[in-house]
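Report on one structure; see the data block that follows.
Every protein chain but one is kept in place in this view of the complex.
In this document, chain identifiers A and B correspond to the written order of the chains, with residue numbering beginning at 1 in each.
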Amino acid sequence: SPPEKPTIIKCRSPEKETFTCWWKPGSDGGYPTNHTLLYSKEGEEKIYECPDYKTAGPNSCYFDKKHTSFWTIYNITVKATNEMGSNVSDPHYVDVTYIVQPDPPVNVTLELKKSVNRKPYLVLTWSPPPLADVRSGWLTLEYELRLKPEEGEEWETIFVGQQTQCKMFSLNPGKKYIVQIHCKPDHHGSWSEWSPEMYIQIPTDFRVKD
Amino acid sequence: SPPEKPTIIKCRSPEKETFTCWWKPGSDGGYPTNHTLLYSKEGEEKIYECPDYKTAGPNSCYFDKKHTSFWTIYNITVKATNEMGSNVSDPHYVDVTYIVQPDPPVNVTLELKKSVNRKPYLVLTWSPPPLADVRSGWLTLEYELRLKPEEGEEWETIFVGQQTQCKMFSLNPGKKYIVQIHCKPDHHGSWSEWSPEMYIQIPTDFRVKD
């Protein structure tokens, strides 16, 4: 039989310059099936084909800078074809600004410090993901960190805006904390994955003296 | 003897619509000396005289809206003259676009709030300086706030971009903080003075619970 219609799973841009779409093939109806990604741009009749099926791996289409415009909405479909016929996915509409999902922050450091009046606190610093950092004025990122005691259940999340450092005062002495950070473009787009888990042991004399 | 040549100290625009220059006279050579500010504008041969020596006080020249143009270089000199002769300052090249120093932000408010999951935080709000017309988009301001515990040494400064409010989570319970804000045009010009110091007492139960 003709192949089942494929489904476009996701489109993502890591730095608002390029983007990639992935699809999931349906059943191949028992015959060798190939897939063609076709797209049109808002207000245009012209149909284009995927410029690069290779770079982002199987069942994907990579749009490089030249093919990425963020002034327009893309109407994307994927057609599965075998010798018995073909089937087309539902259309997937993409506005590049809304699909920006940066990579996680890097160079996360944790440091226990003592303030002037001997009061200890934790200082966290991090850097933007390399891809975004290069265009610092172009992609403005916001950060959120989460931490919890190692055996604790509930994460405590703290939104820190565009800062790349944060001071934590009220932590429990003697506890071992897990800390992670993620980031997101300041307007549209989605949160990155969390950075790898980092651990910090709060010493027992980390009491907030009155 | 003829007067010493004066020095143009500073030119400043408070709201990107008018500007003022100040000069420092040299010695008057023992004779009553008067000063004349002369200027020419890029691409023009014509020499103009200061339109208003009064408004901004002694040894100053005030350029009202009619006499202020942007993205054009003013070549400004000040001539000191007494009965023995005259002397002219070095030329001072000014593009008003780059000398904007706004007044400090106003209406600064601090408020302690509790988030949905009972987490306490501090909300700061402020308004642009009255002279600055940010509504029309002609002038865009960015803000930076600084705070430190009353007896602390080190200020912590936080850049908040074009927002006029900010939420602060990581504050030290039981501490009394000093907070100030200043502002700057989004690209060129210099930071305003800091707003007057404001104080906020953080309650002791301002703890991040497990």
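Brief remarks follow.
In this section, a contact is a pair of C-beta atoms (placed from the backbone, for glycine too) under 8 Å apart; a residue touches a chain by one contact, two chains touch by 3 or more.
Convention: contacts and distances are computed from a predicted model.
Among the names given as "PRL protein", "Signal peptidase complex subunit 1", "Mitochondrial import inner membrane translocase subunit" or "tRNA-splicing endonuclease subunit Sen15 domain-containing protein", UniProt records the absent chain under the name "PRL protein". Contact with the chain not shown here comes from a single listed residue; of A:S69, A:S127 or A:Q165, that residue is A:S69. The chain omitted from view is touched by exactly one of A:E4, A:D28, A:D52 or A:D95, namely A:D95. Residues of chain B in contact with the chain left out of this view: 16-17, 42-43, 65, 68-73, 75, 93, 95, 97, 133-138, 140, 186-188. Counting over the whole complex, chain A has residues 42-43, 65, 69-73, 75, 91, 93-95, 97-98, 135, 137-138, 187-188 touching the chain that is not drawn.
Please note the rule applied: only the chains that are shown with their structure count from here on.
Chain A and chain B have CA centres that are 40 Å apart. Against chain B, the residues of chain A that register as touching in their complex are 115-117, 119, 121, 140, 149, 152, 154, 156, 158-163, 166-172, 208, 210.
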